[in-house]
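Here the structure is laid out as structure tokens; the discussion comes afterwards.
Missing here: one protein chain of the complex. Every other protein chain is in place.
When the chains are written out, they are named A and B in that same order, and each has its own residue count from 1.
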Amino acid sequence: MNMMGEEMQPEVTKGAIRIEDVVKIYDPDGAAVMAVDHCSIDIPAGEICMIVGPSGCGKTTLLNAIAGFHDVTSGHIYLDDEMLCGPDNRKAEPGSDRIVVFQNGALFPWKTNLENIAFGPMMEGKLSKSEIYDKARSMMADAGLSGTENSYPGEVSSGLRRRVEIVRALMNDPKVLLFDEPYRALDSLTKSVMHEALLEIYYKNKVTIFFITHDLEEAIFLGHRLIIMSSRPCKPKKIVDVDIPHPRDYSVLTSPRFREIMNEAKGVVHEEAKKAFDAGEKEG
Amino acid sequence: MSLRTFKENLFSKGALRGIAAIVIFVIIWEVGARSEQIFGFRVPFLGLVPPPSSVFVSWGGLIGEPSYWQSWYMSFVRVFTGFIAAVLIGIPLGLFMAVNKTFYGMAFPSFEVLRPIPPLAWVPASIIFWPTQEMSIAFVTFLGAFYTIVINVLGGAKSINKQFLQAAQSMGASQWDIFRRIIFPATLPSIVVGSAVGMGITWEVVVAAEMISGGGSSGGGAGGGLGFFIWASYVGGSYEQIIVGMISIGIAGYFSSELLRQLGGYLTPWLKTR
Partner (left out) sequence: MSQAEATDLGLKIGQAEVTGMGLTMYRMSSWLKSPRPYLMVIGFAFLLATWYFTVEVWKLPRFQDMPGITEVFSEWFSKDPYYGLSIYTPEYYKHILISLRRIAYAFFLATILGVPLGLFLGWSKTLREYIFPLFEVFRPIPVLAWVPLAIIIFSGSETPVIFLTFLASFFATTLNTMLGVESIDESYSRAAYCLGASRWQTFKHVVVPGAMPYIFTGLQISIGVAWFSLVAGEMVSGQYGLGYLINTSYMMIEYPKIIIGMITLGVIGYSTSALVRLAGDYMMQWRVRELALGDN
């Protein structure tokens, strides 16, 4: 937890997430399924925390609980010192302090990139339209998105769409970004470009990042810390600190330390993946 | 297990809400229809409709009458004659258009030009052309289902994943094999959908055709089918029977579609998700 390294600026004081003993049981038709089992995770402000686990292990359930898309069966989730959900309110309220970047992307196809980015502040209605659009344009320029303002998301490449989506989230000055396997559908070459771009954005706007993935390379490259989850029910199984200093670039991928961490994590991840696969076989 | 889920479904909140809405609707209808007796004045629109209770009584009286069932039978025969003709001609035509580019190029524009003409506009021309009234009704019914089936089959066959065809070719399948084992089964779901929609249209057309043509002259009133049953009830002033007829057609149409859906499910078992 203190592994954020000395390059972490001290100014990031907001956005610490504390997950305490969270349990989530789905009860679709009498047959209770435990998705999350007494899970506790502590994420300090400004950390990139990678949640690694096989598909369908319940990682997304955890993310949805933080985002406020559904309730938890028991346990607490805090953002800084504010209780998002606890015994009194099982479901957190979705809010612009925690913004989700979705698996398949959720840019509104019927709004231009600029309108998408301006969406949050427009809904809030505090600033005038021209102020919002000016801010949106300058943020787009910072992220290398100039020239695509008036295109619709469907007209630009998928890598670009992801970047627009992250800028859309950052427009609201969130404390936390919640990534739900956002690069899953991208090919590995585009992915590596997206990773560098994400880090670049992160260095400019420090926020806490809760990042779900099943790609170990992605997890080690981006994260300060890996939390490897056990498959169904989901709970932390092993925590791996990535002590490679930030800022990082792609040369990290070939460094010996990267290999070492990879070796350390690989065994655990593979074991969980196999367990999840066998469980799936049984169900089928 | 299935009984339990059935019970749970029946008494779930959602189902109860639906039942409540239907009950409330029937009560409003009853009160509205009897408004003249209850309040002394007639509610607009609903006041002119017979109340559900007397519709029910009138239905009870009809159930023993063979002529009422004769109407059911007549309509069913017409619906299925037209429908089966549409299936037998529409499916091969749609498939052939999908696999043969030249034929598609020649036939499809003409097909599209004829399609916007509503089937019922064909009624007089059909009566002139076909020697018997029964055949002319069957023809119009056929048209109703035909367009939908062809369009669906064509769309389904054209949207087959090309890789299926390539996979079959690489495994040495002949043209005929590809048609029989890839194109036809891959189009089956669209065939089922097209037929289900076509069945709905068929009932619409039969009812209208029976009303317009006075319900088949042959056997007098009894031979006229449900559409004619409604029309005759209207002309004869027995308004309860109009509604009995409407409900009967609704039930008949519902069961025809359900039959087709069941058959479709049986023909395309791979669409079932676990």
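In this text, contacts are C-beta pairs under 8 Å (C-beta built on N, C-alpha and C of every residue); 3 or more make two chains touch, one makes a residue touch a chain.
Note that the coordinates shown come from a computational prediction; the quantities given were computed from them, not determined experimentally.
Check B:L48, B:I84, B:A167 or B:L267 against the missing chain and you find that the one touching it is B:L48. Taking the complete complex into account, B:W203 is the one of B:Y68, B:F142 or B:W203 that touches the chain left out. By the touch rule set out above, chain B reaches the unshown chain at residues 13-14, 17-22, 25, 45, 48-49, 102, 105-110, 113-125, 127-131, 203-204, 207-208, 211-212, 226-227, 230-231, 233-234, 239, 242-243, 245-247, 249-251, 253-254, 257. In the full complex, chain A contacts the hidden chain through residues 67-69, 94-96, 98-100, 102-104, 106, 108-112, 119-120, 123-124, 144-148, 150-152, 154-157, 159-160, 168-169, 172, 193, 197.
In this section, only the chains that are shown with their structure count from here on.
Averaged C-alpha coordinates put the centre of chain A at 50 Å from the centre of chain B.
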